[in-house]
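Single-structure report; data block below.
Note that one protein chain of the assembly has been removed; the remaining protein chains are unaltered in position.
Let's look at subunit A:
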């Protein structure tokens, strides 16, 4: 299994070299053996005797993050889909993509995606799962934006990226919570702790987060909007990612955690509701589309909704039907996408309004489309697999039970299911008849249509053959595969209650017949009610909401950023100071930090007071003077005043240094001031002055309060006694301050010397090295 994950990645590394000679051999041929050999390996695992097994490979064991791989029925089914349809898609793309395209890019992305999908389905470790999950988002982004010169591609890629990564991150949140609650990172080990998870207070969050991840990935309402825009991708990509594999990752996730979550009734309520709404909305919207791939995109959405709803039902029949439909949908939807690609390739358009009457021109393609569309519509013919799963779906929807909200829901669901299925029938028929029957509009087609080359037809033919085979002999698939899948999802053995194709007189069949009858009516009279689509959803389109959201977010964030980042340094200083003020005062008030009753204070003496008053006056004067010399000299007064205070407070070294430094500083100021413009009268508005003054006063007051309060809270004696005792003994000096500076804390001094040196060098450079004025620009 590890090979399956890493083989595509390793090959991806060599693709750039292989694509060098793409003009003689199409790069796709090199890629094809990889998914095919994995498919063959997985096929050998299939059988009635299959039993799950696991492998473990260390990655980050200390964090319990490892490549724990687990192969049970569910991951086997997905593995088969990924490798099988992967092989077909690669084969198809060999004929679809011209050699002039950037094939290297395409196959690197595709292999990356394939590896990521294998990783998602085989991982047992939640973090490994999440890693691969995001890798699928990433590679899908690259594939959608493959034709990156097109605006639509870039828009679609960005949209799908935003939505799926949003979901991916919320999934990470859910998985983290799960890990915290259960104290394990293995999904299988979590299964043993169902009770712990259900009863934990975080259960609601876990459920919400993981659902969000699954719904965004699987394009469920209202997160489905990225899927139709992802149709800008090359058709093989749409067929692979957006019908068979990636969009089923969310389904896989729900199925994987179903044994845990289905114990809560909210699982039924949320998943069924979302699924049913998606089914109805998707099938309704699909009828509206005019682009073939647009129809298929919304059809995928609605089919995914149907699978999701069945998983939500959680009963045995429903789970069985869900996994059965996963397989069925992958076969017919894959073939339909390929058919759409062929039509696009051979006629030059995908617009259904321009197409018509292609039946005789492209007989093989038309035949393939018949099986695909009829199977999708669930037409009651015993050789179409879509019919069986639809039948099971109806059957499951009829046998729901619950209390309260769940009961109401259970009563509504069958009607909604029929409603959604009618539209499914309508768009399926429209898709087929609109393209292949009707009048042939030769003038509107860019190219003269003709049958596709055989290479392009192989893949859809194989898929359609599968549709029929499953339709004719479902029992073969059931016992070998579907049973195991359903068992691993439900966590208990399935009884053989799957003889669904014998119930000819049951309610489900009647529901199917109603669908066909009403659907046929709607198709026939399509032109009469087409106007409905113009009115609904109209302004309620979710795309508009998305665009609005993205647009607003950008606008508001730029407004906010421009609001405070106006380039003015004063503004920033102000904001910093206000934040400091609020933080400090707030903390002091909240923590009882205020202590304004001084104890153990020295007496006030007259000379000190005199110096203090002088300094206060000088400091205030710096604000009010408009004469630069005066300002500098007054600043000098403050400095000298401080020096005198140092003398009075018995700090001779400080006083000495302060005097010298102050003298030098004043001298420096005087040197420079000649070259600075005169301090002009300031033209400040009264408001600005008021704000500045109040910030300044508050800041000063805060510092005073902080000083007094901290002075009053002395928790332990100073360590200075040690310095005083050992200065002579150990340091060999009598001046304790100097001994501290050069002996006990000499490192400080070293770096302070470095600071001075750097400042000197910087000043020197600033003066010496200047660019010539003209050379600046």
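Convention: a residue touches a chain if its C-beta (ideal position, glycine included) is under 8 Å from a C-beta of that chain, and two chains touch if they have at least 3 such contacts; residues count from 1.
Here is the rule we go by: contacts and distances are computed from a predicted model.
> According to its UniProt record, what is the protein name of the omitted chain, chosen from "NADPH-dependent glutamate synthase", "Monovalent cation/H+ antiporter subunit C", "Quinol:cytochrome c oxidoreductase membrane protein" or "Protocatechuate 3,4-dioxygenase subunit alpha"?
Per the UniProt record, that chain is "Monovalent cation/H+ antiporter subunit C".
> Footprint of the hidden chain on subunit A, which residues?
566-570, 573-574, 577, 598, 600-605, 608-609, 612, 615-616, 619-620, 622-623, 628, 631-632, 635, 638-639, 642, 645-646, 648-654, 657-658, 661, 664-665, 668-669, 672-673, 675-677, 679-680, 682, 684, 692-693, 695-697, 699-704, 707-708, 710-711, 718-720, 723-724, 727-728, 734-737, 740-741, 745, 748-749, 752, 755-756, 758-760, 762-763, 766-767, 770
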